[in-house]
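Before we start, here is the structure in question, set down as structure tokens.
The complex is shown incomplete by one protein chain, all other protein chains being positioned as in the whole.
Right after this comes chain A.
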């Protein structure tokens, strides 16, 4: 961390960058936003925006379970992030399993799971009227990232990039036509699950900083903006990651000066990018 701090002091010798929390947040943004840009491309391609939204919502129940476990076993010192992660992964798998049974449309199934998860979380957290304590999760707080969080984030960053290198081509084929992928020897289900679990993990980890309300926008909007102007997969990824990064950095700085929630500010800027690229698309045709 010392290296990072002195590097930032050297490169960004501004008043607002002298604070430790800003340096942490900066590194956090640099790690999180490219991942969101990358994964977003596939989420938008597969029309999974609603799915990522429901993942965010299910985090509420994860927090609630963490609270219960924390009260029941105070010695174990369970952090909400782990219960959130386990719950998100479980609900992801549950959605995929129920979806495979083919009894209702995917939209309906996700809607049912998402609402049930939110309801369960609210029931537990509002017991004895103490919800205010947890409302921070709704909005998120980028400035609260600790060096320990950054370490975890760094590990996840490397893993996601590695997986994205290994599975992207197969995932793309499977998303376009599962039978076609199958005919080329790709085990479609395996990759589908891997991708969904990956999404669950990254959403859960970032939720405390970005906030439940807007996490899925951060996944969807950079890719959606990129889609307006990209002509092939490489451009699609490059634009998406760039838009996510630029929005992340400018959002962090602006939120410092405006005194606003960082996550929301970032999302607002990505929306600006969407409007811009949409305009470009209309003009260029």
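Assorted remarks:
Keep in mind that, in the parts below, a contact is a pair of C-beta atoms (placed from the backbone, for glycine too) under 8 Å apart; a residue touches a chain by one contact, two chains touch by 3 or more; residues count from 1.
In this section, contacts and distances are computed from a predicted model.
For the chain that does not appear here, its UniProt entry gives the protein name "Zinc transport system ATP-binding protein", which is one of "Sulfate adenylyltransferase subunit 2", "Spore cortex-lytic enzyme", "Zinc transport system ATP-binding protein" or "Multisubunit sodium/proton antiporter MrpC subunit". Per the touch definition above, the residue from A:2, A:133 or A:231 contacting the chain not shown is A:231.
Touch with the chain omitted from the figure is made, among A:90, A:176 or A:275, by A:176.
The hidden chain makes contact, of the residues A:113, A:137 or A:164, with A:164. Taking the whole complex into account, chain A touches the unshown chain at residues 38, 41, 45, 164-166, 168-170, 172-173, 175-180, 182-184, 188, 226-227, 230-237.
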